[in-house]
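What follows is a set of notes on a single structure, which appears directly below.
Missing here is one protein chain; the remaining ones are kept as they sit in the complex.
Now for chain A:
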Amino acid sequence: MAPTAKRPRRKLVARPVTFSPFARSAAHIASAYMIKRQMIENKLHEFCQLTPNGECKCNDKRNIDETESDSDGESSEGVVQADFAFFDPKPDDFHGVKTLLQTFLDNKEWNLSGFVDLILEQTTVGTVAKLEDDDDDGLFSVVTALNLGRYKDHKCMKELEDYVLSVCHESNLVDQLRVLFSKKARDVGLLVSQRVVNLPAQLLPPLYDALFDEVSWAVEDEPTEQLRNSFRFKTYLIVTKIYMHKKANGKLGEKADSEEEPVIYVKAEDELFHEVSSWSFSFPLKIQHVTTSEASFSFHLFNQFTFFLKNYVSMGLVMAVEADKIPTFRKQLRSLIDDEP
């Protein structure tokens, strides 16, 4: 057996002097890294062990850095080893989660801080993805499910309800939405999932497995009957973003250029959710990303992304997914990620 290399410390690339932990962690990622797929694929399925209590024990002892990596870890190609770990939300994660959810409701001014507090208080269901032993505590992803009925009295949830109802322009769906927010609110979970744009796709199946497993454990393990019932979701409500081709006009299949997709899903799993959703609608967003080839950001990944998106328009997407479709979703997500080159 080849000698296992020491885990390289994270101080591999020059850090730009930025103020926020999120900007620093985004800069780490943007300085061109590629994670060796084989290495991650082998490790990730066993990476996180979720105990029945909903705690996530991450394999600290597992030595992820294999000998295939460059000997001193500092490759001139800019390959950076990154070990991700999943944690329960903590109050310290406030700024990271808030940064990720900054555009959750487009540019509406709402009580985002209160919303983030709700997510962080719910430690039994909810996961944040960070780097293992990262001093900076940078947050890369947050995923959680909030019961609409349990939190309906909070100002942030009321503002969210108002926003979603106001952007829905299809009259038949407005009624269904209203029902979801009022009569059926106790059985509806708002699925919040946000991450840095280029988080490796291999993390998605474990991330969603973590969420849905925690939901099913919470149904059994929560101390009170009321709490247990609050996690018996029948429907999941998802608010997310997509890019729609300018010429598509919302109808799939109508496009001038046959090479260009009518809809681009920012998050890969949204496409799967969309397929199994009971209903959905899209709406134009007020914040549009810069789509010229000269972007003012220094992340060249972002530059390529925005240049490619010249013909697309940012749209919001709201979908309702029945809870019994979730096992199908999980299977499809796994096969989607596994098949990807």
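In this text, contacts are C-beta pairs under 8 Å (C-beta built on N, C-alpha and C of every residue); 3 or more make two chains touch, one makes a residue touch a chain; residues count from 1.
The rule is short, and it goes like this: contacts and distances are computed from a predicted model.
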Listed names "cAMP-regulated phosphoprotein 19b", "Glyceronephosphate O-acyltransferase", "Eukaryotic translation initiation factor 6" or "Cytochrome c oxidase subunit 5B, mitochondrial", with the criterion being the UniProt name of the chain not displayed: "Eukaryotic translation initiation factor 6"
Given A:Phe94, A:Tyr163, A:Tyr265 or A:Phe283, the one touching the chain that is not displayed: A:Phe94
Given A:Glu77, A:Glu109 or A:Asp135, the one touching the chain that is not displayed: A:Glu109
Residues from chain A at the interface with the omitted partner, ascending: 19, 94-95, 102, 107-110, 112-113
